[in-house]
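Quick one: the structure is below, questions incoming.
Left out: one protein chain. Kept in place: all the others.
Let's turn to subunit A:
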Amino acid sequence: MLSRMAGCLYWMARNMERAENTARLLDVSLQMSLLHASSQDDLLVPLDVTGSTADFLQRHHTPTPQAVLHYLALDGDNPGSIYNCMRSARENAHVVRVKITSEMWEQVNGTWLEMREWQRRGLDTRSASTFLEWVRERSHLFRGAGYGTMLRNDTFHFSRLGTFLERADNTARILNVKTKQISDNEPEAENILDYYQWAALLRSVSGFEAYRDIYRDSITPQRVAELLILRNDMPRSLRACFGEINKVLARIEGQAGRAARRRASEIQARLTYSSIEDIFADGLEQTLDSLIDDINLLGKLIHHSYLETA
């Protein structure tokens, strides 16, 4: 396949996944900020995770719910806003329109047309949850249409690769930011705030029910980390994402991606054969920092091997 086409498929999927993740983060943060309105910390989380705190503060000064919502959802000047992610997903899809199925194209194009309506109408904290739910649904539809209709060839593989690399990156980042935030809390036994923050984190990755099903016990940082890093049966966990990434990389035609494949396998091996006790012994923050670096590097290798070949 043409590198440019592969790049468009990859970025189409990454942008759609990023829009969904941003929506999840925003949803939980807005709810948390209602819980204890005095603190701005929860509002800063989605900005921290998306690496846009500095840009935001420079332009808006105070993180009010309304300002954060607008900035991350609709702001045309924020390259990471949901609006711009969807625009980019649609632009990339337009290039590969003949490669993807018509169902998939109609999903992406329809989403973009509706997104423009949302932007035209604007959002406030009351309409926010309807919008954020809509974003999640559109992302589900996009993945479902792709999974349900696409031929299992490189067109499919590069789109899946984008989805899971973006998801892995997001799970690692969100866990990392929360870990830092929670460790800043007052060290009290049975800190009630901790409970809500971990629960919110779980909700943001659709992991709250999963946690209850698996552990049937109170929420502890160790178990949350285990669920989101090491559990293979948790679809947004790092290990599950890397399982998919490795599967997809192995199926891409040709031998151009050796370096990317090797790196992805190494990360996968580490996730498969680590225990949560090892990770806590090494320090959760350090482990997550190095995983984020690894994901970043893997992204670069994928670019170099497949998407910008000379």
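Everything that follows uses one rule, which is that contacts are C-beta pairs under 8 Å (C-beta built on N, C-alpha and C of every residue); 3 or more make two chains touch, one makes a residue touch a chain; residues count from 1.
What we mean here is this: contacts and distances are computed from a predicted model.
Visitor: Since a chain is absent, check the UniProt entry for it and pick the matching name: "Circularly permuted type 2 ATP-grasp protein", "Amino acid ABC transporter permease", "CbbX protein" or "Monovalent cation/H+ antiporter subunit C".
Guide: "Circularly permuted type 2 ATP-grasp protein"
Visitor: Considering the whole complex, which of A:His60, A:Arg97 or A:Lys180 touches the chain not shown?
Guide: Considering all chains, including the one not shown, the answer is A:Arg97.
Visitor: Using the definition of touch stated at the top, determine which of A:Glu17, A:Asp75, A:Asp154 or A:Asp294 touches the missing chain.
Guide: Touching the chain that is not displayed is residue A:Asp154.
Visitor: Which positions on subunit A touch the chain that was left off?
Guide: 1-4, 6, 90, 94-95, 97-98, 102, 105, 109, 112-113, 116, 154, 158, 252-257, 306-310
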